[in-house]
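Presenting chain A:
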Amino acid sequence: MSHLLEVRDLEVKFALRFGDITAIDGASFKLDRGEKLGLVGESGAGKSVTGFSIINLISKPGYISKGKVLFEGKEISSYSDEQMRKIRGNSISMIFQDPMMTLNPVFTIGFQMVETIQAHRNISKAGAEKIALEKLKKVHIPSPEQRLSQYPHELSGGMRQRIIIAVSLLTDPAIIIADEPTTALDVTIQAEIMDLLQELCASDNMALILITHDLGVVSQVTEKIAVMYAGKIIEYGPTDQVVTYPVHPYTEGLIKSIPGNVVNPGEDLVQIPGMMPTLTNIPPGCAFNPRCYLRQAVCTKTTPELKDVGNSVMAACHMRYKGDGRTNQ
Partner candidate 1 sequence: MKKLVLCVLSLFLVLSFSVGAGAKTLKVGLAADPVSLDPQVQLSGGMLQLSHWVFDPLVRWTQDGQFEPRLATKWERINEYRVRFYLRQGVKFHSGNDFSAKDVKWSFDRMKKSVDFKGLLEPFVGVAVIDDYTVDVVTAKPYALLLNMATYFFAMDSEFYTGTDENGEPKDAIKKTTHTFANDNESGTGVFVIKSYEQGVKTVMTRFADYWDTKSVGNVDTFILTPIKENATRVAALLSGDVDVIDQVPPQDYERLKSDKNTSLVTINGGRIITIQMNGNRFKPFKDARVRNAVVYAINNAGIVKKIMKGTVEVAAQQSPPGYAGYKETLKPRYDLKKAKALMKAAGYEKGFEITMMAPNNRYVNDAKIAEASAQMLAKIGIKVNLKTMPKAQYWDEFDAKAADMMMIGWHSDTEDSGNFSEFLTMCYDKTTGMGQYNSGYCNKKVDELTIAAQSEIDLKKRADMLQEIEQILYDDAAFVPYHWQNHAYGALKNVKVKPILNSMNFPYFGDLVIE
Partner candidate 2 sequence: MFAFIIRRILQAILVMLVISLVGFSIKNSIGDPVRDLVGERVTPKERAAMAEKLGLNDPFSTQYVRFLKNALHGDLGTSFIYRKPALEVILKHAPATIELVLGSALIIVIFSLPLGMYTALKPRSLFSRFVMGFSTLGVSVPVFLTAIGFIYLFAVTWHVLPSYGRGETVDLFGNGYWQTGFLTIDGLKHLILPCISLASIMMPLFIRLIRSEMMEVLETEYIKYARAKGLSPMRIWFVHAFKNTLLPVVTVFGIQIGIMFAFTILTETVFQWQGMGFMFLDAVQRADISLLIAYLVVVGSVFVIVNTVVDVMYGFINPTVRVAGTK
């Protein structure tokens, strides 16, 4: 049986006037119905681009240069825009980062919800409004009837993100891709939104791809995790395994830098020295090598491949391929 979603060796390039640069370099992962996957990395690591490339909605100069995206066994990465449109917002919905910017300021909430349903279902306006109302209730919005006639700017950020979640639920999708859904919100609201997402996935058996820089959130929500660095997935596996026993030094560094969620309480928070390279000047060999405390000569020459390192975890690190190398800690 095929997976709900499978991304195989995805490569995304941006055609700039300087020449092409690679934003995603050979990313692969799988997702099953009801499963939750976390895509983690610093900003610029390519996690958002990965998310957008699933529904083939990369901003203009970007394009998928290699690899495949399979949804329910069908290769949707080769779909035309018109075919793709039937999947976007229908089987696969997206939640954007900034709820302030996501809703069109000049249309009412109701308008923007109804048009989404009508884009995918042959349904009357009244019927669509009924669905919209139902979904608004589902995301626990107070007095939902009123909201339909309100404009986005009349609502708070958290409220807007709830509405966007409601919009993404309108067509009962199989997958929701949430791109940093809580970054722009207050901490208290962040938790509410995450709880809501979890609750909805459970009740509707939806799959979730959670794109975030916050390992802490991912570790609480998702079953699987993919860590990205400079356009590559450098560690991929079950969440509890990766978080507890990180293989890649970068993952390790990330986990150590999370306050309140360190592996060994009482330990100092550790910062990863240096900065992630920009896509235009990725160092040769392992992209992480300038910042890596394990660096050897090989790291600056050959690029490590993602290999099975045991316990269903895959990692891309020359220093950690042999057997169980976690003794270094």
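Basis for inclusion: all candidates are chains of the complex that A comes from, given by their letters.
The rule is short, and it goes like this: contacts are C-beta pairs under 8 Å (C-beta built on N, C-alpha and C of every residue); 3 or more make two chains touch, one makes a residue touch a chain; residues count from 1.
Because the structure is a prediction, the values reported are computed rather than measured.
K.L.:
By the touch definition at the top, chain A has one partner among 1 or 2 in this complex. Which number?
P.N.:
2
K.L.:
For the complex, give me every residue of chain A touching candidate 2.
P.N.:
Checking each residue of chain A against candidate 2 gives 55, 57, 59, 81, 85-90, 93-94, 96, 98, 101-107, 115-116, 119-120, 151, 153, 167.
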